[in-house]
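A single protein chain has been removed from this complex, and every other one stays in its place.
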Amino acid sequence: MNYKIVIAIAAIVVIVAGVAGYAYLSSSGKSSSSPTPTTITLTGAGATFPYPLLSVMISHYHDQNSSVQVSYQSIGSGGGISDLESKLVDFAASDAPLGPADMAKAPGALHIPETIGAVTIAYNLPGISTGLHLTGKVIADIFAGTVTMWNDPEIQNLNTNTTLPAKSITTIHRSDGSGTTFIFTGYLSVSSPAWNETIGQGKTVSWPVGLGASGNTGVAEDVNNTQYTIGYVELAYALQNAMTVAAVQNPTGNWILPSLSTIQLAVQVGASSGLPAGNQSWTNVSLVNANDPQAYPIVSFTYLLVYQELNVVPGMSQSKATALVQFLWWVVQPNGGQQYSSGLEYVPLPTNVVQIDEATIQSITFNGQHLPTS
Amino acid sequence: MSPRLSGDNLFKTLTALLAVSAAAILMITAYELFVGSLPVLQKFGIYFFTGTKWNPVQTMVNPEIYGALPYLLGTLVTSAIALLIGVPLSIGIAIFLVEMAPRTLRVSVSYLVDMLAAVPSVIYGLWGYFVLRFWLLDYVEIPLSRYLGWIPIFGGTPQGLDVLNGGVILAIMIIPTVSSISREVIQAVPNSIREGAYSIGATKWEVIRNWVLSYGRSGIFGAVILGLGRAVGETMAVTMVIGNTIGPSAIPTSLFKPSQTMASLIANNFLEATPGTLELSAYIGIGLFLLLLSLSINVIAQVMVTRVLKVKGGAVE
Partner (left out) sequence: MTSYTYRKFKNKLFLALSLGCVIIAAVPLLSILIEVILKGAPELSIKFLTQTGGVIGSSDAGGIGPAIQGTLILIGLTCLISMPFGVMSGIFLAEHGNNKYTSAYAAWMRIFNNALTGVPSIVVGITVFAVVVLTLGHYSPLAGAVALSFIAIPIVARTTEESLKLVPNSVREASLALGVRNWRTTVSVVLPDARKGLVTGALLATARIAGETAPLLMTILGGQYFSQGFGQPMDALPLRIYRDAFLPYSNFQAQAWGAALFLILIVLSLNIGVRAASSGWLRK
């Protein structure tokens, strides 16, 4: 019966793949775990802004709780929000809070700010070090394409002791739907009436000029690889890649470099009071242009988004919901996830925000039952 | 056993049913794409195909609007560059393989062409972003921009991620398709034609150019169209090198401008559109546009090629 050979070949392929699969599953090595019934995998997706910090947090959490694996796909805030709305993930991350349209599509979603970061203006200019002076209006003109050369008077006049090259500026923006873009364009909209009128704020906008790159990582990569570029990246990426960043002028007129201390000042001023509860809208919360002489002007919360009643997510179970709540609780604790923030120049959550988050996390239910946080 | 239920008829019916798989897959694809793009087509109508603005996020300043023309242009321009560069190379390779190469060289060269086809698209993209980009920038784009920058097609500041890069990579990727079919077409030209031409004193090149190529002209044209179809549908390699711009700034007015193809737009943005929204419908609409374009190109090509080549039948002894 020779036709069996064909079937045999197909069977062999399948068996090999299966054996290989399980061989990898049970191989020893860092972070691998065998598929015991008690391994819980939580899936999250969204912003690239907090990804360096989330990556560290997740790794440490797994060291302490080996039965819980948190898998986070950094596909951009837009992707995260979309997955949340389609209930394809257990939690989402976004630097842009949910707008009215998104709130309508994700009813019962909670905002849990998990950290605070800064949008830096990174550039690649041979021979010019960190600290180029730029104002919000000039940055808006650069990204709008009205200022096209590095030695344009608008830029040169702010930097009288540096000679800028007579080269075209290539701007790098995000090609994916991005919370970082949301924060950045929000800043540009308040800095430049022209920007506000023609382009505005959004997770995606119609950039008149420049290259699109995917994720904070893509923008950082493109700026690193191409001379005479300027792009906007979250601080952790700029630091991890030793990028040169601009000193942006804040409302009091000072030129401020982004750093843990200058961001912290913005948080102290902007987040000390008036914050909504987790189940309310956060669209009016902004840490941009905080009113302190030494505060960096482009600062923002970034949020973990999760449904208040978890049974709306297909595949959710009592044990998964409990694991999720405990993970979220650990993330916002000062001696939990927050201890890793300063190392990456993210500002740890101030006490009042931790309290708001704790109340929010305690309100999460599965089938109506509240879940233990530890 | 009754004749109706014989093993033969059962087997024949089974295979006939399963043979419909390809058709069923096509139907499902077409159905999903049509249904999914209805919202955006109903809202914007012809603007979707002719307009240039693309704004998924409704703001006070800019309404939500979707016009796919820049991406169609991006696709066409990169494919045109691919054909301009890739087709002559492919025909040259086909000629070499059929008319010139000694037997041993023939095998190695066709291995080479097969290997070009085997390289996954994402690796072409990787190479295009990290290697080809700087090579093109230093040896092609900057010199052209310096000396011929006044010509619009060479205008703008080159930085390597643009339609030219996309076009060059596509050219390399279509070489296996176009050259192997051209090779079959040239091989199918009857030897009597060649002999007749030699007998009146034509040189080898003259035979190829005036007799062989013109005899196989429609088949080669079919190969070119197939290559075009391949270029139009290619996604990953192009996404990594084309620069990813949106809206009117994606219109490729110069070889050195970053742009976006229909395929790369979907790859870049599909994940962030929520199901049920107009935005997702817009990306599905682009997918529909792309499907119709590739299908028509492919069908035309298949018809042309099969007319020229003899269909392989069961060997009869």
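Which chain is which? They are A and B, in the order written, and residues in each are numbered from 1.
In this section, a residue touches a chain if its C-beta (ideal position, glycine included) is under 8 Å from a C-beta of that chain, and two chains touch if they have at least 3 such contacts.
Note that the structure is predicted; figures quoted are calculated from it, not measured.
Visitor: The complex has one chain that is not drawn here; which of the drawn chains does it touch?
Guide: Per the contact definition above, the missing chain touches A, B.
Visitor: Touching the left-out chain: which of B:Leu84, B:Ile123 or B:Leu148?
Guide: Touches the omitted chain: B:Ile123.
Visitor: For the chain left off this view, which of B:Ala22, B:Ile46 or B:Ile200 is in contact with it?
Guide: Touching the chain that is not displayed is residue B:Ala22.
Visitor: Out of B:Ile95, B:Leu137, B:Leu164 or B:Leu278, which touches the unshown chain?
Guide: With B:Ile95, B:Leu137, B:Leu164 or B:Leu278 as choices, the missing chain is touched by B:Ile95.
Visitor: From the listed residues A:Pro153, A:Gly253 or A:Pro314, report the one that touches the chain absent from this view.
Guide: Considering all chains, including the one not shown, the answer is A:Pro314.
Visitor: Could you list which residues of subunit A touch the chain missing from the display?
Guide: Spelled out for subunit A, the touching residues are 1-3, 5-6, 9-10, 13-14, 16-18, 20-21, 24-25, 27, 29-33, 35, 39, 41, 43, 45, 51-52, 55-56, 59, 69, 71-73, 75, 86-89, 213-215, 217-218, 220-221, 224, 236-237, 240-241, 314-315, 344.
Visitor: Go through subunit B and note every residue touching the omitted chain.
Guide: Interface residues of subunit B facing the absent chain: 6-8, 10-12, 14-16, 18-23, 25-26, 28-29, 32-33, 36, 88-93, 95-96, 99-100, 109, 111-116, 118-127, 129-132, 172, 175, 203-206, 208-209, 229, 232-236, 240, 263, 266-267, 270-271, 275, 283-284, 287, 290-291, 294-295, 297-299, 302, 312-317.
Definition applied: only the chains that are shown with their structure count from here on.
Visitor: From the mean C-alpha coordinate of subunit A to that of subunit B, what's the distance rounded to whole Å?
Guide: 36
Visitor: Can you list the subunit A residues touching subunit B in their complex?
Guide: 75-76, 78-79, 81-83, 85-86, 101, 105, 168, 170, 175-177, 196-214, 222, 226, 229
Visitor: Please output the residues of subunit B touching subunit A within their complex, sorted ascending.
Guide: Per the stated touch rule, the residues are 53-62, 157, 159-161, 243-249, 258, 260, 268-269, 271-277.
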